[in-house]
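Just passing along the structure, written as structure tokens.
And then chain A:
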Amino acid sequence: MSVEPVLDIRGLTVSYGSATPVKGIDLQVAPGEKLGLVGESGSGKSLTALSVMRLNAGARLGGEIRFQGRDLLALSEREMAKLRGGEIAMVYQDPMSSLNPVLTIGAQLIEAVRLHDRVSRQAAHARAVELLADVGVPYPEERMAQYPHEFSGGMRQRVMIAMAMSSRPQLLIADEPTTALDVTTQSRIIDLLDRMAAEYGTAVVLITHDLGIAAGFCERIQVLRHGRTVETGAVDDVYARPQDPYTQALMGAVVDLTIDVDRPIPTAVEVLERGTDAVGAESLPPREPGDVLLSVRDVTKRFRLGSGRVVTAVDGVSFDVRRGETFGLVGESGSGKSTVSKAVLALNPIDGGAVEFDGVDPHRIGGGELRQLRRRMQMVFQDPFSALNRRQTVSQLIEAPLKAHGIGTKASRSEKVREMLRLVGLGDEFAERFPREMSGGQCQRVSIARSLALEPDFMVLDESVSALDVSIQAQVLNLLRALQRELGLTYLFISHDLAVIRYMSSTVAVMQQGRIVEMGPRDDLFADPQHEYTRSLMAAIPVADPAQERERRRLAAELDERTGASTTTLLTKGRA
Partner candidate 1 sequence: GTSGNDAGSDGGSATGGTLTVAAAQGIPQLNPAIRTFAWEEVLFPLLWNGLTKTDESGAVVGDLAEKWEASDDQKTWTFTLRDGVTFSDGTPFTAETAKAALDYYVDPDTATQEKNKISMISDVTATDDTTLTVTLSEPVATFPAALVWVKMIDASKVDSIDKEPIGTGPYTVSKFTPDDSVTLVPNEKYFGDKPALDQITIVKAAESTAAVTGLRSGDIDVLWSVPQGDVAQLEAGGDMVMVRPKSPSQWPSWEMDTTSAPFNDVRARQALAYAIDRQAILDAAYSGQGVVSPTNSALNAENSWFGGDLIDYSYDLDKAKELFAQAGVKEGDTLTWWGVAGQYPEWNTSGEILQASLKEIGITLKIDNNDIGTWVDKFYPAGKSYPATIVPNFQSTPTEPAYSLNFYLPGRCECNWTDEDFTTAFSAAMAEPDEKARKDKWASVQEIINQQVPLIVPLQSTVVTATGEKVTGVWVEGGGQLHLEGAALQ
Partner candidate 2 sequence: MIAQTARRVAISIAMLIATSLIIFIVLRLLPGDPVITRLGSTPGVDAAMIERLRQEAGLDAPMIQQYLTWIGGLVRGDFGQSYFNQFSVTELIGQRLPATLELTFLGILLAVIIALPLGVLASLRPLGMVDRIVTAFSTVGMALPQFLIGIALIIVFAVQTKLLPARGYTPFDEDPGENLVRMVLPALTLAIAASPLLIRYLRASMIEVLDSSYIRTATGKGQSRWGVVIGHGLRNALIPSLTMLGLIVGYTLGGVVIVEYVFGIPGLGSLAIDAVFKRDYAVLQSVVLLISAMFIITTLIVDLLYGVLDPRLRTKGRHG
């Protein structure tokens, strides 16, 4: 690195009380460079970024952070305030809550402009409109007077970027800027960042846990773990030849559209223990599809909102799930996936259509009969913490369904609990733990164990891995597939992640705005998607390979340009 870096971090430590989550990180960014910061959850990515802004209140910072040669840790709060939003800007993970809900978009943009540029209100207004136009917000003049809640997530993130770019900063830190967004929006936001950075010559630090995104966007990548750097280097090198075993594991655990669906995913633990080559070798033979177990016909569900408006969340959905298969349901947030799953389990009444599970419609029966039927249909939820009663120990949690149905004796039940724990790969020592004493992945396993305790035929897995880290996600997906094989389970697998759906399902249905727009066997559907929406979903999925990902983004951008998709999508979303 011959040029002087804009940002030069040496031996950064961050501690809270006695804990030191960041244990000495070195990091350099050259002017105009795009650096990717990756690593599992809790590895210290955000803390490092916040330290540069000095926004991590209450933390003790050690080491040295130099910005254009100035020691940031030595600056007064007033001087720091000048730098913030001026020379250094930041875009945060959560566009939904990063804008002040009671101020107009215009007011917030103008504030940002005027804080670093002593211009008149009119001039600031004009500049704000210009910025909005720059980040691709249509009708910017009109939008200035609107409030954040009138903007979609993608639009809000664009506003955040506009705000960050308002002062043409030397350095932009983007902390998971797309995590909360759906794939199509995500890829457009990344494009935008790219374009803006190029335009203003801004150096970017992109924090992400998505190796695909990092592959396409970054020039250099730095991998963190447990508050330390494990590896850093040019993207192409690191992706092609990961040096550190942890990086190797991380790369291996990624589920993308290129993964071999017939093999288990190598998990970090395994990789770290046994090396890359040793795992994921054994193949999973194709499954035999059975007769129809669940049949959903023309199911419609409407919600009456507080304002009296009616939302049709599910609109005439029909599909069949056959015994022993995994039926994948994919679609963006709000498309009605969860509503379908609740309809299937009769957890919510429906407004039309019928469900038939093994010849019985759960909506037509009630009381004891329904409770008996529920023994055979189980559900695993997205948020593993919320799905477990925080007052109960793991053994109580797993025992609860058995008790509810009066199954077994105390002794036999506790035997069953241990058996279930073993089945999901947890030791006996977990039996007396509370949910708060376990990690997300462990909680999700308990959740699965609880569902299995009643020995169901059928399980609904609603975004059961979305909240998990890549490596933990891999563990859970492997577990689910192993269980299906052993116990002959049938799954309704819901996700917004096409890659995960592809890996798990034999039949896939794509939902959009309450309807199934495309449905078919996995291989057919992924080989030759028919519906425009399916195609755009697929095109938006990043690939964890720098060269391929750059190519994908180029093609996707071309497609957008041709169809003008970006503008129209924004319009409909913003107005909804």
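The candidate set was assembled so that all candidates are chains of the complex that A comes from, given by their letters.
Following the convention adopted for this analysis, a residue touches a chain if its C-beta (ideal position, glycine included) is under 8 Å from a C-beta of that chain, and two chains touch if they have at least 3 such contacts; residues count from 1.
Bear in mind that the values here come from a model prediction, so they are computed numbers and not experimental data.
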Touching candidate - 1 or 2 - for chain A as found in this complex: 2
So in the complex, the part of chain A that touches candidate 2 is made up of which residues? 53, 55, 77-78, 81-86, 89-90, 92, 94, 97-104, 111-112, 115-116, 147, 149-152, 160, 163, 305-309, 311, 576
